[in-house]
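Notes for the one structure printed next.
Shown here: the complex without one of its protein chains, the others still in place.
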Amino acid sequence: MRLACTVNRPSVRAFFLRVTDNFPYGVAFAAAFAAASVLLVALSASPFAAIGAMAQGAFGSENATAETLVKATPILFVAVGICIAFRGGVTNIGGEGQMIMGALASVTVALAMPTAPGPITVTLSLMAGLVAGGLYGGLAGLLKAYFSVNEILSTIMLNQVAVQIMNFLLNGPLLDPTEIGTNAIAKTARIAESAELPRLSLPLPGGIADMFGTAELFGRTRLHWGLLLAVVLAVVTYVLLWRTTIGYRIRAVGQNERAARYAGISIPRNVILSMLLAGGFAGLGGAVQVLGLQYRLQTDGSPTGFTANAGFNGIVAALFGGLNPLGAIPASAFFGGLLVGAQKMQRDLGIPASLITAINGLIVMFVVSAQYFVRRRLKRRAFAPSEPVEAPSALTHTPAPAEGNP
Amino acid sequence: QDDVFRVAAVAPSATNDLAFSQSMFDALTAIDEAMGDAFEFTFQEGTFVVDDAAVALRDWAASGEYDLIIAHGSQYGAILEELAPEFPDTSFAWGTDVNTFGLENVYAYTAAAEEGGFINGTIAAALSESGVIGVVGPIEVGDAKLYVDGFVSGATMMNPDASVLVTYIQSFADVPLATEAAEAHIANGADILTGTAQMVVGPIAVATENELRWFGTQSSQAELAAASGVTFQVYKWEVVLNAIIANIGDGVLGGESFVIDLENGGLVMEVSEALDEETAALVNEIVETVSAGIVSGEIVVLPEDPMATPEAGS
Amino acid sequence: MIENILTASVFASTIRLATPYIFAALGETFAQRSGVLNLGVDGIMLMGAFCGYYAVYLSGSLVLGVAAALVIGLILGLVSAFISVTLKAEQGISGIGMYLFGLGMSELLFQRLVGTPQSVNGFPRLAFPLLTDLPIIGQVLFNHHLLVYVAFALVPIGAFILNRTPFGLMIRAVGQNPEAADAMGVNVVRVRYTTVCIGGMLAGLAGASLSIAQINVFQQNLTSGLGFIAVALVYFGRWRPTGILIGSLLFSFVNALQLQIGSIGIDIPSEFAVMAPYVITIIALIFASKRLEKPTALTRPFERGE
Partner (left out) sequence: MSSSLVTGKTRIEQMHMQGIVKRFPGVMAVNQVDFDVRAEAGRGEVHALLGENGAGKSTLMKLLYGLHRPDQGTITLNGQPTVIRSPQVAIRLGIGMIHQHFMLVPSLTVAENIALGMKSSRGALLDLARVRGRVRELSERYHLKVDPDVPVWQLAVGEQQRVEILRALYKDAALLILDEPTAVLTPGEVDDLFRVLDQMRQDGHLLVFISHKLHEVLTISDRITVLRDGQRVDTLPAKTATRLMLAQMMVGRPVVLEYDRPAVARGERRLLLDGVSALSDRGTPGLIDVALELYAGEIVGTAGVSGNGQHELAQVIAGLRPTTGGTITLNGQDVTHKSAAHLHKLGLAYIPEERMIDGVVRDFTVAENFVLHDHTRKPFAQGGVFLNFRAIAAAARTAIRDYEIKTPGTDTPIKRLSGGNIQKVILARELARRPQVLIAAQPTRGVDIGATEYIHHRLLDERAKGTAILLISEDLDEILALSDRILVMYEGRIVGQMPRDGVDVRHLGALMAGAK
């Protein structure tokens, strides 16, 4: 899953190697499938029907694909932020809380300006999400930079605090006015239609349109502009991390604090900055969930009720993507597919939800284990043919142009 | 279209949670048994991630195979409000709530949980020796809140001096916290416990261990609370479902809201069989008289606006 | 007022609540001191909780229950170690995989093997002659089930092992500088396997302390994320058993206090009460000592000659 970015001159051989390098991932899936099969057979379900349902549920139709991408969207937002944080040496586990704070701020703004023109409302609401998530993340950064409070601890704790803040606000100041006096679940009013992030669809050119029997792809699905926003953010973040001085400093601090200090780079400032950005992106993810999908914020008392675990899945996606925002794109789509496909498995075959959770765990474990074999292959290949090798010299090798690659 | 009536339902927790999700699953199973081949149902459990329900509901609706799609959980309402207009020919139902969003293809259903709560409260106050009763609630919404409010109201009616300790632990699922909340009530003198939502397995175990009495709601907890249980308010969603199925048969896809209560038999008070004779007699008598009073309207379960007393008991 | 809040039962409750955190965090400390982050604690706890519960459910024997929890903890610890030590996988991810597996598997097994929640006869509260009858102290300290005492006893034992034994020395060395430890003839892989397995077994026991001692019931996701708090408490305790004890007690005390405040009906929004333990834990850390003792090789796989 790690993007192999170091190949400079693409060639057929390089491409072929890249495919075969990922071979262990295939084996990992097969192994996870085998392990899951044992469980499925024990529950008298057909493993092949199960995997079929999974694939169909994830990518089997226009709607399934759209749902996969919808699921992937908040994961990608969080993952992109995680790339910054982890590269900056900050272990941010607080995606959940940051998403919630972002969602709270953006829904507040969207509700406060029901009559303003749509683009303005949407922009301001997104900004509010970015800022609120950023401040919440920045708080953990601040605690780390100036009070040595470990960020793993503070972000885990702040996740719980955010939920309670949400519960309080949604039961009080932000409660849907039409619900006052009822026992309905705590939620805000619905945002105005003008404040919605529009649905996303792709107009298809004539020939293809006929083939699919529809004039636009994803026209009748829940896919929304949040996906595009997330992908753009990933690209921008890639540029930020590897093409700008800001990213350079964040990475320097993350990889060697002492060298960074020696180079005159401020450690606290960059720790806080990476948490501001990571939190901000997660907050944006929360805002997008509200503006593009749910159109209101509601709480069942748990964090997952709103975030659907995107705050955690984003970490896994970022790590699978090699802490590269571009790698996080396919990794998030993969996760989206896994989660959406698994639900389909339950619906169609009556496989208990618990088994699906367990299988997801197995897939994660097997795939992450497969990286060992991928690395080993890469390493083996790095061994030159057996004749003695000249010490590499700058004079005999024309240095390739510097690539800002990880 | 064939003659089989197909239902799909999504619910937040497991089908055997002894609480909310189980109550719907039991109802569908009961109808399935009653209608045999003419009825089929699909159930997606464990959908605590609200947005996952959106995927399921959309998938079912798009397939066009289902006569009725149920979103069993008040957290799913907002989803239905967005989804139902896109599939005007499909009938949806959701609860617990009363809101059909003005849509012609949405039913809403709810439980008058305060009624059983009231009965449980009166019995609890009658049986309590210390006059202190502990309640463990999840968050203050839906039927959980109704039940707790009804319980408090019943207990204070029976014994105006009774002290009802209410803790909302802000979670439907946190068993360790619910357990400790029950322990706190006991330490403060409670000799009777009640609670609602799936985390009550903890408080039930606490009641059993301390040989205290337990009052339940949503599903029968007679098995788990064999030693401690007194009465359980059991939801019989069949009542609502049968009405909806009949309506759909008549071509009415929604627009109506249903309540299960003592009167229509949707709420049933189950009395534990493990009670000693004397207690059983007392309990049965209270159940009967208070039920009758509620059904006849003589007893007003929640006299004031329920929102006016958010923190009961103090 | 204050005597209504700070009752003996609050302290007793603190001790009960702290028990699973102590088990799990202590086990995690061993793993982390040797350089392995095991984020799957909560998953292992759930499996331990279920297996312990199921063994008691079938046999009625508490010994078997504890044994089952330890064995499943050991097995899952071995799997975790294999993935993170032998296969050198990214520890953050593999831990989340283990968590999901434990979460799903424990519920699945429960549904298939037991069905609806049923209580078992778990560890009874112990009564000590004389001691239990002491006013206040008796209720606070001498009226708990056996596993509570085991957990608290493990704190000094854990500290002793880490600080006073050759094995503890190896653990500390491997977590700080595995290359140096290796060069001195310490088998880095074996040490890490051992600590991760210890962590797994204690996580299993933490789960069992809920399902066959504290609550005596199993239900899906019984721990509700308690294992993650335990990991956070390892950071709070700065990788020292006493620090973990303090952290667990503080967190549990605030939790017990908020439950007591809720129970006696003091009118503060319950949301704020519920968030109190988390906030206070962070604040406590702001004022705590700044000495960092983080194992420098934490999450770094060891490969000889790199």
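Quick notes
Going in written order, the chains are labelled A, B and C, and every chain counts its residues from 1.
Convention: contacts are C-beta pairs under 8 Å (C-beta built on N, C-alpha and C of every residue); 3 or more make two chains touch, one makes a residue touch a chain.
Worth saying up front: this structure is predicted, and the values here are computed from it rather than measured.
The undisplayed chain touches these shown chains across the complete complex, A, C.
Taking the complete complex into account, C:180 is the one of C:113, C:180, C:268 or C:286 that touches the chain left out.
Screening A:44, A:115 or A:245 for touch with the missing chain picks out A:245. Where chain A meets the missing chain, the touching residues are 243-246, 248-249, 251-252, 255-256, 258-265, 379, 382-384, 386, 388-394, 397, 399-405.
Interface with the hidden chain, as seen from chain C, comprises residues 164-170, 172-173, 176-177, 179-187, 293, 304-305.
Assume only the chains that are shown with their structure count from here on.
Chain-to-chain contact here is organised exhaustively, every possible pair of chains being in touch. For the pair chain B and chain C, the distance between C-alpha centroids works out to 34 Å.
Note on chain placement: the centre of chain A and the centre of chain C lie 29 Å apart, centres being C-alpha means. Annotation for chain B: residues 14, 46, 170-171, 173 touch two or more other chains. Annotation for chain A: residues touching 2 or more other chains are 164, 167, 171, 352-354, 357. Interface residues of chain B, counted against chain A in their complex, comprise 8, 12, 14, 42-52, 54-56, 58-60, 62, 73-75, 77-79, 81-82, 86, 97-99, 138-143, 145-146, 170-173, 305-307.
Taken in their complex, chain B has these residues touching chain C: 13-14, 16-18, 22, 46, 134, 165-171, 173-177, 179-181, 183-185, 187-188, 198-199, 201-202, 204-206, 208-209, 223-224, 311, 313-314.
On the side of chain A, the complex with chain C involves touching residues 39, 43, 91, 143, 147-150, 152-154, 156-158, 160-161, 164-165, 167-168, 171-172, 312, 315-316, 319-320, 352-365, 368-369, 371-372, 375.
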